[in-house]
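With one protein chain removed, the remaining protein chains of the complex are shown where they sit.
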Amino acid sequence: RAQEKIRVAVVMPSTKSDLAFSQSIVDALLAIQEERGEDAFEFVYSENMFVVEDAATALRDYASQGYDLVIAHGSQYGSSLADIAPDFPDTAFAWGTTVDTFRDQGITNVYAYEARSEQGAFVQGVMAAMLTKSKVIGIIGPIETGDAKLYVDGFKAGVLWQDPEIEVLVNYIQSFSDLALAAAAADAMLAENADILTGTAQMVPGAVNKAKEAGALWFGTQANQTSLAPEIVVSSQVYDWTVALNPIIEDVLAGEIEGEAYSLTLENEGLRIEFNEDFELAEEVKATAEEVIQAIIDGTISFEIDEEGVLTVVEAEAEAE
Amino acid sequence: MIGDLITASVLASGIRLATPYLYAALGETFGQRSGVLNLGVEGVMLMGAFTSLWAVHEFTPAGATGYDAGALAMGVLVAILVGLIMGLATAVINVTLQAEQGISGIGIYLFGLGMSDLLFQKVFGGNVVTVNGFPKVYLPVLSDIPVLGEIFFRQNLLVYFAFALVPVTWFVLNKTTLGLKIRAVGQNPEAADAMGISVARVRYFTVTLGGVLASLAGASLSISLVNVFQQNMTAGQGFIAVALVYFGSWRARGVMFGALLFSLVNALQLQVRTKGIDVPDEYAAMAPYVLTIIALVFASQRIDQPAALTKPFERGE
Amino acid sequence: MSTSSDERKLLPTGHERIDHLEMRGIVKRFPGVLAVDHVDFDVRAGEVHALLGENGAGKSTLMKILYGLYQANEGEIYLNRRKVTIKSPSDAIALGIGMIHQHFMLVPSLTVAENVALGLKSSREPLLDLDVVSARIEQLARTYGLQVDPSRPVWQLAVGERQRVEIIKALYRGAALLILDEPTAVLTPQEVDDLFATLRQMVQDGHALIFISHKLHEVLAISQRITVLRDGRVVGSVPTAQATKAELARMMVGREVLLTYDVPPVEPGPVRLKISGLRASSDRGTEALRGIDLEVRAGEILGLAGVSGNGQRELAEVIFGLRPATAGSVLLDGQDITGKSPAELNRLGMSYIPEERMLDGVIRDFTVAENLMLQEHAQRPYSYHIFLNPRAIAQRCANLIRNFNIRTPNQETPIKSLSGGNIQKLVLARELAREPSVLIAAQPTRGVDIGATEYIHQRLLEQRARGTATLLISEDLDEILALADRIAVIYEGEIVGVVDRAQAQVETLGLMMAGVRHETAAG
Partner (left out) sequence: MPPNLFHSPRLDRAIDALMPLIAVLLALLVGGLMIVLMNANPITAYRGLWDGAFGSKNAVADTLVKATPLLLVGIGICISFRGGVVNIGGEGQMIAGGLVAVAIGLGYKDADPTLVIIACLVGSFVAGAVWGGIAGVLKAYFNVNEILSTIMLNQIATFGMMYLVRSEFIDPRQKGAAAPIPETERLPRQFDLPRIGGALDDLYRWLGLSGEGGTQWGTTLLHNGIIIALVLAVLVYVLLWRTTVGYRIRAVGKNPRASRYAGIPVRRYMVLSLVLSGGLAGLAGGIQLLGVRHRMNAEGGAIAFTGNAGFNGIVAALFGGLHPLGTIPASILFGALLVGGNKLQRTVQVPSALITALIGLVIVFVVGSDIFVRRRSRRRVTVSVAEATEAAEVRASP
């Protein structure tokens, strides 16, 4: 029972314009709407759903209002989704960021999407390693889990892969909203004469400005952060969720909901490294970056995470021996 | 080992972190000394944070690369204005309408939390904007003193001003007729009233002043510490500021010590983790909160809480 | 300050005198009370007009209206024949009216000078000019014999000193008319004499004074005219010259009042309360008790005389487990009870009527019933396990209210709207109803009208007859001489002597209270 019009609802933890996690999904939906047209693609959102209980209510409400695709854009919404999805077998749900579609619980109408942000992080890490003069690089994260952990570990791996000598300072400040604390963390790193910083989540703008004052370089992620400080941002890893959303939408339109998991990778261009044009980047650095990207795409460089969540870089050459 | 943790730069950054607490807590001190508890500080801070950033952004000439003194002045001015309005509103609610100060504060907090974000989205479409905030000002001579120079005398104007406020507050409270009225009204409004003092007028003044300072606290974040605005960027600092007033047992100096202790420990715990010393991040983050309590347990307790704190005054009728 | 050039009309304070002030047809209603009911009242320069009346008669209310603290529902006020409206204390102050409030209106945490300077224009606004103020205070102190140290914080002052601060505050503001609401309630005889000296001085200078007291001899001693209120109405106004105690008492209470009682002899029983070598320190850390030895026998009232602030309060608190003893012991029927908690002492049948009743004796926001149950609530039949038994409680309260005739609309009235005399009765009722074996009564009749005073004294004598050992702490020598079997005098934390009432004379006691030891009667 195919259809041509589709109504999508998304529930997200922070504001739709946080220049980070929540904004990335809204941008994707806008892009899709752009492409398919207002009347073929309609979407609504609930933002600032920090309170999981409220998010659950919203999800349930959207489903019962007959939206075709209901997106729970936040890993904390998982358990609620597992409770709700079975009550609405004809509705498609999507949950990010994760790979879990609740198949093991016999649920078939939940899609999952995640970003292998360690890939882009690795690439940016390599660039950072080549650009640093002080041989000190700082990474700021919110809490040591999920997407943030992936990015931080990837970036660190990239740096060390390029130059094991470099000192990498990591700091999870335990807050998603405290810009002052992020700034102070940046201060601490700059004081250790770090000359390159990066970070993930909503509170990083605080750190970006410290980098700007100190003339250190910045790598962004989740969204293009060039606008924050055009003079110091080298590049940003940008998530393009359309890569995951489009196939889901096709399924919904075709009326055959399978509930699969999608990952954004450099390969499928769900992850893109967007360079800052205003920043003149040394050619060889850019070249190396492109090589690494290619290497990751055709799998000669890949990443494994073990039980303890430790990320290790696996190189095909090594295996060939 | 601990030696290379406590570096000049850590102390300097601790002092910077202390500034918003200082503004907010000193403002709250005035209010509480006159008998009014205002839990709404956080909300006013957010309003001040956004509006001042807006003003700086608005009045910075297009294409300006560095900071613009005029724009920064406007930023502070607007913050003061907004603080004035929020403060007056608070006074109307708590003094004239004699509202239960516990709740009215929470109401003001939620209003500020929402309103600041709303304006942010209305004005900037919610897009993060950065401005060129207050630049560091190296005080001549002083800033060249080894170590101390870096710690104290290479900060920006809003930081200096915050610390200048400490002696000013002490002076106003203890050396002026106004201060005398404030202390009397907070301790025994009936007596003050019987001496022909308008309890309401005094409280209007202190609460409004508290609003202005809270608003400046916000500005000291958005146009001096981090130079951007985001919804809920104060992340609970307003409530900590209120707590610090109790820590300092209603004295300017005590409040300053509290703010410094809290912020220095915070800077230090960040340093600890930057150094990669292996403590769970969460425990490190806990440190300032735990230590503030412990410090108070061992601090010699000379509590003289304003006797009329949170008690609305109405002449026996 | 006045600009009148006519020197004769000016007071030493430089303020214009108030030749005549008149209140006409004043009516004031409070929720549930008609406090003042069409009262006419007037006072002239150079006279003391005394206002008498039972607790709750409306004296304070009438005066608070004159001072602008309350607004009258009806009636006018005329100053020098000119109609004036007084909306707030500042209006009153501007007109040259000052008031010494029954409950001190001072800020404890501030110094004397600060309290005086409060609300005044400073000579160097916006800065304080405490030095100037202090100088002026000392000047006034000399003119009117009011010794105080301007730099001391008020919380460190004894009540007498606080009283002086209040007067200085009024004089400083150039009060031409001064209202004194029960100024002597908390003063020792010596302090009263000093106060009267000051008042006479003021009258000479042409001040107009309104004086409220429950002590008839004071009224007779200081005033030229006396007006008596009852239930908010004027029952009479007489020149002091023609007034007698008995007559005034009848006017106030509406019946004959015993002004002296015959104390039936009671054979003292065994020693109930034995205090030996007791030492303790005050709130300020200074040593308040320096080795107290006392014995109180069953069926005996031991009066403890002394100028307030010589350790009376500390002694009572140590005995009752509210303040730690640094040395010495307290024995109850031979059992050591030093440092036991008030709860235990209650159980052991000890009872304490605190001096600061508004603060320590009652909970202002609680109802009459709730206040009556402060100790007993946890005992059967008033509660089973943790559950209160409303019926039993109501029962008991009804009885107490009747037996001690506490004037209250009903049991559920918050006591804060009772008149102080009645609050005092309530505390007394609560403590005596428990028929304690040892009773510590501190200033039991302070601020209480004569009717109630008589009544309370009778009760104390009843207890005595019942065999209660009573420690009566009082600054009112008349009270002590009227009730006590033996009289101990305390001075600077030491007992300077114990005398039987038989040999007691006011003079010797007065000397002892000033610290002169009394060899002959080393109890």
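Note that the chains are named A, B and C in the order they appear, and that numbering of residues resets to 1 at the start of each chain.
As a working rule, contacts are C-beta pairs under 8 Å (C-beta built on N, C-alpha and C of every residue); 3 or more make two chains touch, one makes a residue touch a chain.
Because the structure is a prediction, the values reported are computed rather than measured.
Within the full complex, the chain left out of the display is in contact with A, B, C. Considering the full assembly, B:121 is the residue among B:121, B:174 or B:198 that touches the omitted chain. Here one chain is not drawn; of A:146, A:205, A:220 or A:259, the residue touching it is A:146.
Contact with the omitted chain, checked across B:34, B:231 or B:274, is made by B:231. Within the entire complex, the positions of chain B that touch the omitted partner chain are 43, 92-93, 97-100, 102-104, 106-118, 120-122, 126, 231, 236, 239-240, 242-244, 246-247, 280-283, 285-286, 289-290, 292-293, 296-297, 301, 303, 305. On the side of chain A, touch with the chain left out of the figure occurs at residues 13, 15, 44-54, 56-58, 60-62, 64, 74-76, 78-79, 82, 87, 97-100, 114, 116-118, 143-147, 149-150, 174-176, 305-309. Think of the hidden chain as still there; on chain C it touches residues 29-34, 73, 320, 322, 341-346, 352, 354, 359-366, 370, 373-375, 377-378, 383, 386-388.
Here is the rule we use: only the chains that are shown with their structure count from here on.
Viewed as a network of touching protein chains, the structure reduces to a simple linear path.
Of all chains displayed, B has the C-alpha centre closest to the centre of the whole protein C-alpha set. Each chain gets a centre from the mean of its Cα atoms; for chain A and chain C, those two points are 76 Å apart.
Averaged C-alpha coordinates put the centre of chain A at 35 Å from the centre of chain B.
Chain B and chain C have CA centres that are 46 Å apart. Looking at chain B, one finds that none of its residues touch two or more other chains. Residues 7, 9-10, 12-13, 16-17, 20, 117, 121, 125-128, 130, 133, 221, 225-228, 230-233, 235, 237, 266-267, 270-271, 273-276, 281-282, 285 of chain B are the ones touching chain A in the complex. The part of chain A that touches chain B in the complex is made up of residues 15-19, 48, 138, 143-144, 169-175, 177-185, 187-189, 191-192, 202-203, 205-206, 208-209, 212, 227-229.
Listing the residues of chain B that touch chain C in their complex gives 175-181, 183-184, 187-188, 190-197, 304, 315-317.
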